[in-house]
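Right, one structure below, let's go through it.
== subunit A ==
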Amino acid sequence: MILSILAATPIAGALVLALLPRGTSNHLPAKVVALGVSLVTLALSLAVLAQYEPSDGGYQLTEQHTWIKAFGAHYAVGVNGIAVTLVLLTTILVPIIILASFDDRLPDPKGTNAYFAWMLAVEGLALGAFMATDAFLFYVLFEATLIPLYFLIGTFGGPNRSYAAVKFLIYNLVGGLLMLAAIVGLYVVSSRQGDASYLLSDLKNLDMGQNTERLLFLGFMAAFAIKAPLWPLHTWLPDAAKEATPGTSVLMVSVVDKIGTFGMITWCLNLFPEAADWASPVIITLAVVSIVYGALLAIGQDDIRRLIAFTSVSHFGFIILGIFAFTSTSMAGSTLYMFNHGLSTAALFLVTGIMVSRRGSARISDFGGVQKIAPIMSGVLLLAGLSSLSLPGLAPFVSEFLVLAGTFTVSIPAAAVATLGIVLAALYILIMYQRTMTGPLAPGAMGVTELRPREIAALTPAIMLIIGLGFFPQPVLSAINPAVDTVVSHLGKSDPTPKTPTPIAESSDQAPTAEEGGH
Partner candidate 1 sequence: MSEYITLSMILFTIGAVGVLVRRNAIIVFMCVELMLNATNLAFVSFSRQHGNLDGQLAAFFVMVVAAAEVVIGLAIIISIYRTRRTTSVDDASLLKS
Partner candidate 2 sequence: MRASLMSAELPPIPAPEIEYSLLAPLMIIAGAAIVGVLVEAFWPRTTRFAAQTVLACAAIVAALADTVWVYTDLDRIESSLTARGQIAAEGAVSVDGPGVFAWGILLVFGLLSMLLFAERRLDGGLSAFTGRAADAPGSAAEADAVKRRLEHSEVFPLALFALVGMMLFATANDLLTMFVALEVLSLPLYILCGLARRRRLLSQEAALKYFLLGAFSSVFFLYGIALAYGYSGSFELSAIDTAVTSRTGSETMLLASIALMAVGLLFKIGAAPFHTWTPDVYQGAPTPVTAFMAAGTKAAAFMALLRVFFVAFGGSSWDWRPTIVAIAVITMFLGAVVSISQTDVKRMLAYSSIAHAGFLLVGFVGVYAGVAGSDRVTSVSSVLFYLAVYGLSSIGAFAVVTLVRDSGGETTHLSKWAGLGKTSPVLAGSFAVFMLSFAGIPLTGGFIGKWGVFSAAYSGGFWWLVVIGVLVSALAAYFYVRVIVLMFFTDPVGEGPTVAVPSVLTTVVIGVAVVGTVGLGIIPGPLLDLAQHAGAFVR
């Protein structure tokens, strides 16, 4: 029950906001209500966490009702370690986003209520998608997130917003509709073997035949690869990120795009293990291309927001690489990466969003020397940037290294090429930092004033988590591990064993804990 309440809370909040009178000039009531609702959601998700038993790899807190009997669709929700991680990410990020978006200059200030209402709607739908254990329900929520995001980009974005919004929607819709074909196919296959059911637990054991399985897998994968986005299906993201407000961008990249990678693990791998295995060489290749390509493109950008979008292409490459390497190490890394990338990209988008709004331009060349007048801002930018380039000690490093280390055990070339990404990441972040923050103060950059207390308050939780999880990722990993192990064993895979086991494998210094480590 608590999961339903969790997902329903932001939706209800969105409805309240939509009905709230358009009130005062600063729209403070709407903002406060939005923040309040998101904090209540956060509290609820912490309650979920409190009830969650991390050592169990299966679905917990489940709920199941028949929804559309004719389709075999259920309203079925539940969380496993992967889902609970992303639920937590979503509920943590949304209050941050809302707080950071208080002063967003909207094209039409009258739309403030709608702005925050749509945000909450995205949160509710995304939470639903993470918690759904029924393919039909998942699909519906997955696709439904498009609408609020579409309005968020199209109504509240930059000058070229409608182009970006349409591109975003159509691109994602193409993927989503291909997935619809696969969803329909699942129904047909499932109903041929008795009563149709979209429940994950039923579909997992479905025998579909090789060709059907591959086709359906491709349908699912098309949607997720566009959403995540995987090269060469990424071109909607830079445009959308460029035009959207920072808050929208964070929602899009940090939360909603994660449904893509989440879907790959939860749906693609669970439903189509053999097809996933069949496609993995191609997907790994594309992921590696994404990593390098995204990073190189990021280096070549002059627009900060496009730059961050391309860094995300690169990072999503890592996530997908880890998933399709099929080792529990890399997959746990990927899952953690989703969480960490959410945080670091949120910090990056939000702090650059503040910079851009003060400067009135997103061109890197319009900045320069800002560090002098806004040291805290530059510090936050640097820290967010360093987390994006996976500096050890910050959260993304752990996940990136797990992905690489896991991948290395099955494919040395993929891991080696992907490792190139760490140099390129240093380049794109540091070049951006160098051009915006250092050197003499650029003539037009006078207006880029220091972060205000509210902005600091919004960014602090993200920064704290980025640092904290860099050293103590274990609380999250301990929830992820059992779930990932379940997926990997469903795939019929196991991690390659070390070729030359060390003679003192459990050396005295790590003996006490090393034993817990083995699964």
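Here is how the candidates were picked: all candidates are chains of the complex that A comes from, given by their letters.
Things worth noting here:
Methods note: contacts are C-beta pairs under 8 Å (C-beta built on N, C-alpha and C of every residue); 3 or more make two chains touch, one makes a residue touch a chain; residues count from 1.
These numbers were taken from a predicted model, which means no experiment stands behind them.
As listed, 1 or 2 are all part of this complex, and the one touching subunit A is 2. Against candidate 2, the residues of subunit A that register as touching in their complex are 67-71, 108, 110, 139-141, 143-144, 146-147, 150-151, 154-155, 161-162, 165-166, 169-170, 173-174, 177-178, 180-181, 183-185, 187-188, 191, 195-196, 215.
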